[in-house]
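Written below as structure tokens is the structure these notes are about.
A protein chain is absent from this complex, but the other protein chains hold their places.
Presenting subunit A:
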Amino acid sequence: MSLVLDALTWIWNNPAPFNRALIQHLVMSGASLLIALAVGLPLAVLIISRQTLATVSINVVNALRTLPSLVILAIMMPFMGIGLAPSIVALTILALPPILINAYVGLRDVDPDAVEAATGMGMSRSQILWKIRVPLAAPAMFAGLRTAAVQVLAGATLAPFIGGGGLGDFIVAGLGIMDMSRLLVGALTIAVLALLAEFILALTEKLLFAERTGA
């Protein structure tokens, strides 16, 4: 317990470096999530009615998913050097699979009877997409965001390896000088962030979709 206390004392005494690392971590994660959403959701809509493109995209993204986070970060360095930008790109690649796959499966597996009824009552293809498919797939899309958010917050821990900064800096520094309390400053904060993100997003999901699913 004294190690945890030491870690908290360190944060209390060094607010500036701690806040800088925390903000870096959040900016890096938030930016990559936003980019992944901006790419993944339109891509899911685009491929839903194009079978070949869908197969290719899903396979590529599934292949990306098998790569360890550290490998994705490492691959970025020869192309983009070090710093925040390559970290964001790497984290975006990490966030893309859950967002795209969830959105695609959600759009594809929408209740076929609802689509049949919508077609029969005279909705056009685009009306069926925007008024029926997208809203019905929204919970699946949100679940994808939830998975991606937790993965990115955790993945960002590895950003120090390519100079991306963030809370992982404390872990790397702590390991370097064998200071366990410094290591905990990073590790505990990241754990709390991940749990908090999961909790807040789960609550938001419940609030957004409770009415239609509740009895």
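Definition applied: a contact is a pair of C-beta atoms (placed from the backbone, for glycine too) under 8 Å apart; a residue touches a chain by one contact, two chains touch by 3 or more; residues count from 1.
One rule holds in what follows: contacts and distances are computed from a predicted model.
J.: Looking at UniProt, which of "Quaternary amine transport ATP-binding protein", "Glycerol-3-phosphate acyltransferase", "Succinate dehydrogenase cytochrome b556 subunit" or "Spore gernimation protein" names the chain we cannot see?
T.: "Quaternary amine transport ATP-binding protein"
J.: One chain isn't shown here. Among A:I132, A:A149 or A:L201, which residue touches it?
T.: Selected residue, touching the omitted chain: A:I132.
J.: Of the listed residues A:R20, A:R50 or A:R212, which contacts the missing chain in the full complex?
T.: A:R212
J.: Since one chain isn't shown, list which residues of subunit A touch it in the complete complex.
T.: That gives, for subunit A, the contact residues 111, 113-124, 127, 132, 135-136, 138, 211-215.
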